[in-house]
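Remarks on the structure that follows.
Apart from one protein chain that is not included, each protein chain of the complex appears where it belongs.
And then chain A:
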Amino acid sequence: MQKWRATRRLLLNSYSSKSRFDHPRSNPISDHSTTISRSSSGFESWTSRIHYRHFATAMIQRNPLFSTLNSDDINYFKGILGEKNVIEDEDTLLFANTDWMRKYKGSSKLLLQPRTTQEVSEVLKYCNSRRLAVVPQGGNTGVVGGSVPVFDEVIINVGSMKQVISFDKVSGVLVCEAGCILENLVSFLDNQGFIMPLDLGAKGSCQIGGNVSTNAGGLRLVRYGSLHGTVLGIEAVLANGDVLDMLGTLRKDNTGYDLKHLFIGSEGSLGIVTKVSILTPPKLSSVNLAFLACKDYSSCQKLLFEAKRRLGEILSAFEFLDNESLNLALNHLEGVRNPLPPAMHNFYVLIETTGSDETYDKEKLEAFLLRSMEGGLISDGVIAQDINQASSFWRIREGVPEALMKAGAVYKYDLSLPVETMYNLVAEMRTKLGNSAKVIGFGHLGDGNLHLNISTPQYDDAILAQIEPFVYEWTSKHRGSISAEHGLGLMKANMIFYSKSRETVQLMASIKKLMDPNGILNPYKVLPHSIVSYS
């Protein structure tokens, strides 16, 4: 636990974050304010006061059918898990109740840390029989309010389940417990000469169980595909305590419905993932990274088109950010410098290649870039000459979410859109909001995934009203998805219809009902409140 906190603190860039929440009991997620102060022993000391007002969902009522926790419950849990793993400590709970963006806050009084699948099963079985609602929590880095309680749900964190169970060097199949932190798996595999097929900015804190539950995309999806392809098996515990052993390690297995896919991306609403088996690619020795400038969005697009053809087999990431994003990173992250000074360009692209032949790959990349520069697609660029330089380029792209957090309040949208029209939304949003907010666009261009972020000094309902439902309508009109990779969580549970038909959502609700009849697993999230009825 301490370690888990420590790593998360690290991610928050060593704030000593003392947050004070004052909010009316009856409506825990709306309308509260917090003071975040950074330790004054640092270089700068700042205090920002962000008033947060709840977004996206109208008033939610606590489901009256859920029980409230009593001392018998706590004693029962202590009997299963031992004193130490039943946590009622206020500081720890404050942390577990608050999401990464400090935007959503629940008021859970209990955090449980099971150490085995059996313990998860016993805990869930009890909660189900008592109708105690639970929220599965991993590294708590989710950005849609899915990982924290809405009211008093019991938080279950499998962070203590962090063993690697097996690794097969021939097939590259890794089997591990769900609480393994992504970065630890990366280090483990590095020693074996393999890599994880996914990589994301939150790797120091997020757990593989959380990644699977959100179907996290990240920086390498363009090369290795989504977790629906790389996850080969899952062990999960259902609401009634039943353990589903689907922990296969086979690449091909067409025996009936492939139910593991239900747990990939269902955000803890169908079960708790306890083990994962995942196909990992070998680590190739030659990795190159270029940080490039483009004069307009259309050049970025053409560059992507060309890169897919000319770098094909070695292309491993294609990311973009606009100049507002770079500015934020330069202004808010320590030690970050502009790789292409002194001019500011309109757009920046990171192209990473991964291959097996250093000389060949480098020549290929250089030839491609020089050609693109002559053709006017690139206006300037640098190629990392060592790993340190590569890390500092990645730090810029990966650090944008963190920079946004430091800049104040942020409204985040994670959209899948056709690449051609993607950036028009950013431009339209800028026109709409004028000087009242900073609108930035960055993301996984290679996957057609835009992270539209709107940054303001503090949360403001008037701004929100200008953004929503506009963003969702726009996305729907262009047949995009309102959640490319972050999930729906609490933030977008009611917005699902912008991307899915009524019939589809109805079937989802039936599946939910079948697997979790009492609705105790991560209530109020993922599915629209109107459709999930409780009885």
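Operating definition for what follows: contacts are C-beta pairs under 8 Å (C-beta built on N, C-alpha and C of every residue); 3 or more make two chains touch, one makes a residue touch a chain; residues count from 1.
Keep in mind that, in the parts below, contacts and distances are computed from a predicted model.
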Out of "Small ribosomal subunit protein bS6m", "Electron transfer flavoprotein subunit beta", "Translation machinery-associated protein 22" or "DNA-directed RNA polymerase II subunit RPB3", what name does the UniProt record list for the absent chain?
"Electron transfer flavoprotein subunit beta"
Touching the absent chain in the whole complex: find that residue among A:254, A:388 or A:435.
A:388
Among A:369, A:450, A:467 or A:508, which one is in touch with the chain left out?
A:369
Of A:111, A:378, A:396 or A:496, the residue touching the omitted chain is A:378
For the chain left off this view, which of A:70, A:285, A:298 or A:424 is in contact with it?
A:285
Contact set of chain A toward the excluded chain (per top definition)
190, 285, 287, 291-292, 337, 339-340, 358-359, 366, 369-370, 373, 378, 380-389, 391
